[in-house]
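Provided herewith is a single structure, encoded as structure tokens, for subsequent inquiry.
Missing here is one protein chain; the remaining ones are kept as they sit in the complex.
In order of appearance the chains are A and B, and numbering begins at 1 in each one.
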Amino acid sequence: MTRGAAGAAVLVLVLVPPLLTSNPFLLHLAITVLLWTLLGAAWNLLGGFAGQVSFGHSTFFGVGAYTTMILYLKGGLAPWYGMALGGIVAVLVSLPIGLICFRLRGPYFSLSTLAVAEIVRLVALNWEGLTNGPVGLLITTLPRVAWGGRILDWESKVPFYYMIATFALASMLATYRLSRARLGAYLLAIREDEDAAESVGIDTVRAKVLTLALSAFFTGLGGGFYGLYFRYVDPDAVFPIALSVEMVFIAVVGGLATVIGPVIGAVFLTTIGEMFRERFLVGHLIFYGLFMMLVIRYLPEGIWGGARRAWAKRP
Amino acid sequence: MALRAQPGPVETFVQSVVSGVLTGSLYAMIGVGLTVVFGVMRIINLAHGELVMLGMYGAFWAHALWKLDPFLSIALWVPLMFLGGMFVYRFLLRPIIPGGELNTLLYTAGLSLLIANLALFAWTGDYRTIKLPYAITPLRPFGIAVPIPLAIAFALAIVITAALYLFLSRTDPGRAIRATSQNPEAAALMGIDVERISMLTFGLGSALAGAAGVLLAPSLYLYPTVGEILIAKCFVIVVLGGLGSVSGAIAGGVLLGLVESLGAVYVSVAYKDTIGFIMFLLVLLFRPSRLFGVGKS
Partner (left out) sequence: MMRRLLALALVFGILLVGAAAPATAQDTLKIGAPQPMTGPDAPFGDKFKKAYGMAVEEINAKGGVNGKKIEVIIDDHQAKNAMAATVAEKLITQGKVLVLTGGRASGQAVEIASVAQRLKTPYVVDHPSADIITAKGFEWVFRNNPTGSIYPQAFNKFISEVPGAMPKSAAVVYDNSVFGKTISNSAMTFLKSKNVPIVNDEAYPVNSLDFKPVMTKVKSNNPDYLLMVAVATTDAILLTKHAKEIGVAPRAFVGFGGGFGVEDFAKELGPQSQNVFSSAAWSGNPNDPTVKEFYKKFHDKYGIWPKEHEVEGYAIVFVIADAMRRAQLTGNVDADREAIRQALLKTDMTTVFGKLKFGNWAGPLGDPYTNQNIYSPDHSVLAQWLDGKLQNVWPKSNAEASYVFPDNTVKR
């Protein structure tokens, strides 16, 4: 099967669901899955390809979310522009963060990103003039807008679905292009051995900074979408450590440094979470944790990685 | 001793320092277990907070069911957690390690979810404290408040740390641990069974976590997910001191306790955690000797 056909298949699979079902909860779940796909894919660029394990991506998510909300609620700027700006502001924020954190390697890098994320969260919590502090920002009405000649119905899930599907697909496309480009090769070299990569003349700083910027952009975009779709943003919703960790889970459980991995990770983690919560009101996280452990134990390359390996072994 | 109505600036300062050092010593105890494990196995054990939580619950149940004072029941829980830790390593962690550091890290994250929620299921989420009759009135040397359980915990923490130090420097297994921590390949060449040492170290780290939990329990409160908060502090301490360095973790813990205490009193309570994290970042950036002291990761 050619890459083009595979790409078309993915496109179709992603765009079809709203046509198949009008059940708003299923669409809500699908939107959630796509949002996590976007976030997982964004993290994957830096963590999977470049091997820089960040535990602070919630910084970019929250920055994107707050930018969108503040610009809309206080400045009247329509949220779609706000989302794009959210992504851009996240990129700008990523530059000093990269400057500070890329000086460090391995676990020190990871922990420094965690520290930055916590600092940003605490600032958002306390800087009430800008963020409204813990009270948060709430959208009650979205602007009337037409697309393709029809007024968009914000009560329906469909416009949101296509929005997030576009973003998720964009991130997957970016991942694909990156993996085929020279930058992708540089990143893998950096992941294997950064010093060796330096010694053969790769500008590792530039590579890492570029990748972080791209990663931050998509994460910020996701944050902006979160604000738009969930309508409410407070510091604990968009800056928690748990969010950063979840992004890592998705990329790893799905399959690091792959294009399809984040989708798979997002689907599995969301559905497993829903299924267990349905069955066990209090104990569901026990099974979630167990599932995580089992996947890592028996599919160390992630679900997609394991699937590919099994496929390759066929007689 | 009667209290003066309004404490002067000196008394306030001394109180801040004393509180900071006492709290910091407990932070340090939590951090020591994590750093020892990292030093030998390059694993950041995200379930470490849950191990501390188990120690806390151990102390609680021993007190609730058998009226055993926590500072006595520590003698029961430390060996149990040592064995438990070795078991966890041998059967749960060892098969994962070949998958890489990130996988191991996430595996411990899954483990942490598992343990915390099993505890929730078994013991409910109700908040519990250990009420010790001698804990109500603090000591007041020179008008400085020193809570008794905290003082005892501090003293025991010193004893445990001294014992740990002796173990690491004077005994064969201890020296083997340090050797493996510095250079696993060389240690293997010297005939050290790295696998066995890893198992021992994880047991040791768990035992230290349990001890920290028991010492902490009378001064704090218990609930199944308390590990989340503890581990966040833990990271800061362990990195401050240098991953893998026991003395570093101790210094880091006490330093963090002091910085938080002084920061809260003299700068801002709302931002006191931020101060800790900023200090953390500054140390990371400007103390390269600490960073490379334990080898590349």
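Methods note: a residue touches a chain if its C-beta (ideal position, glycine included) is under 8 Å from a C-beta of that chain, and two chains touch if they have at least 3 such contacts.
Note that this is a predicted model, so its numbers are computed, not measured.
When you scan A:13, A:181 or A:196 for touch with the missing chain, the hit is A:13. In the complete complex, the hidden chain is touched by one of B:83, B:122 or B:229, namely B:229. Mapped onto chain B, contacts with the missing chain fall at residues 2-3, 5-7, 9, 12, 15-16, 19-20, 23, 117, 120, 124-129, 131, 136, 138, 140, 145, 147, 220-221, 223-226, 229-230, 233, 260-265, 269-270, 272-273. Although one chain is not displayed, chain A still touches it through residues 1, 5-6, 9-10, 13, 23-26, 28-30, 32-33, 122, 125-126, 133-136, 138, 140, 155, 226, 230-232, 234, 236-237, 242, 264, 267-268, 270-272, 274-275, 277-278, 281-282, 284-285, 307, 311.
The working rule: only the chains that are shown with their structure count from here on.
Centroid to centroid, with C-alpha atoms defining each point, chain A and chain B lie 33 Å apart. Across the complex, chain A meets chain B through its residues 47, 53, 100, 103-108, 111-112, 114-116, 118-119, 122-123, 125-126, 241, 245, 248-249, 252, 256, 282-283, 285-286, 288-293, 296-297, 300.
Of all residues in chain B, those touching chain A in their complex are 38, 44, 92, 95-96, 98-103, 105-107, 109-118, 120-121, 232, 235-236, 239, 243, 270-271, 273-274, 277-278, 280-281, 284-285, 291, 296-297.
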